[in-house]
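Removed from the display is one protein chain of the complex; every other protein chain stays in position.
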Amino acid sequence: MITVKIQKEKFNPQKILKNAEKGKEYGALVSFIGSVRGETNNGKVKKLFIEHYKNMAEKIIYKTALNAEKKWNLDYCYIIHRYGTLKAGESIVMVITCSKHRKEAYAANEYIIDWLKINAPFWKKEIFENQSKWVEQTL
Amino acid sequence: MITVKIQKEKFNPQKILKNAEKGKEYGALVSFIGSVRGETNNGKVKKLFIEHYKNMAEKIIYKTALNAEKKWNLDYCYIIHRYGTLKAGESIVMVITCSKHRKEAYAANEYIIDWLKINAPFWKKEIFENQSKWVEQTL
Amino acid sequence: MRVLYFAKVREIIGLPEENIDLPSNIQTVEDFLDYLISKENKYDLALSNKEAIHIACDEDHVDKDFVLKNTKEIAIFPPVTGG
Partner (left out) sequence: MRVLYFAKVREIIGLPEENIDLPSNIQTVEDFLDYLISKENKYDLALSNKEAIHIACDEDHVDKDFVLKNTKEIAIFPPVTGG
């Protein structure tokens, strides 16, 4: 089962985890949460602005999930990614992967995030006290 | 910050996740949950019995967390493992690792589970309808 | 053809999207970028460092030698930084 959500609103990682666990008998569940760091190399981050290319982002993330599901025989895959303006500490992205054995769940989870970082059309701009700066890609 | 818990009682992964996120500004959070599978190669599992060597288990898990924290520069590390009698679907173990960057959080998380599976003194016995069987180590 | 701009490219060009009729001598993405760059200073500013410009045609990543024949929507943007 694959779910992909791209939304402006905050999400609740606890609720998402709870739903993933409902009726679960899969053995291994790996989740990743990426959040807005309060401090980067450029100083104290006030806000993070995330721009995205809606239709393409949905398409790419869904395709990535589908590839991961097939390759690692996942029982469950949930991906949520925010756009808009976020504050430090807020969650940007969450990925849950479930499978019978842990190796598959870890590998699929990391694959999804790696792939998403390279291909999904989102762009981050860090907003500091007196300036703002588009984040540069680091792979 | 390292927390290690070994307990008989059920734990609530949502609450544990929520606590990990409190005041968080770490960027990356990876969590792993291992649960009792309802079906194994030997049939339908009714219950899982977990025996452990208390003092040694605590010592080994804490040492493993300490190693991981140092090696991957973790900001937060939480490990909980149950013993006693569990039903299918119940969580056995949860590991949360937090760091600035995702690679470290993933690597540390997987290291902890791998190390724990090889070294922490827990033993599982699967209880089926008409028989029971100690689980054999698979690495 | 619908042309979309994102992030820094959008900011420099000053608009999120526009419609541009493809001149008949333009075949590839590369041709199209060169056409924009020669058209106006703001496009030159936004797009001249082609290494730093990525392209999607009808929502798929494409290389610069991609032929624009049936493309309805082209998106022009810096390397993505999501996740």
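Think of it as A, B and C in the order they're written, each chain with its own count starting at 1.
Rule of thumb we're sticking to: contacts are C-beta pairs under 8 Å (C-beta built on N, C-alpha and C of every residue); 3 or more make two chains touch, one makes a residue touch a chain.
Worth saying up front: this structure is predicted, and the values here are computed from it rather than measured.
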List the neighbours, among the chains on screen, of the chain that has been left out.
B
Hey, which chain B residues sit against the chain that's not shown?
34, 50-53, 55-57, 59, 81, 92-93, 113, 116-125, 134-137
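Heads up, the rule we're going with is that only the chains that are shown with their structure count from here on.
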Can you check how far apart chain A and chain B are, centre to centre, with Cα atoms defining each centre and the answer in Å?
23
Based only on mean CA positions, could you tell me how far chain B sits from chain C in angstrom?
49
When the C-alpha atoms of chain A and chain C are each averaged to a single point, how far apart are the two points in Å?
27
Could you say which residues in chain A touch two or more other chains, in rising order?
34, 113
If you look at chain C, which of its residues touch at least two other chains?
none
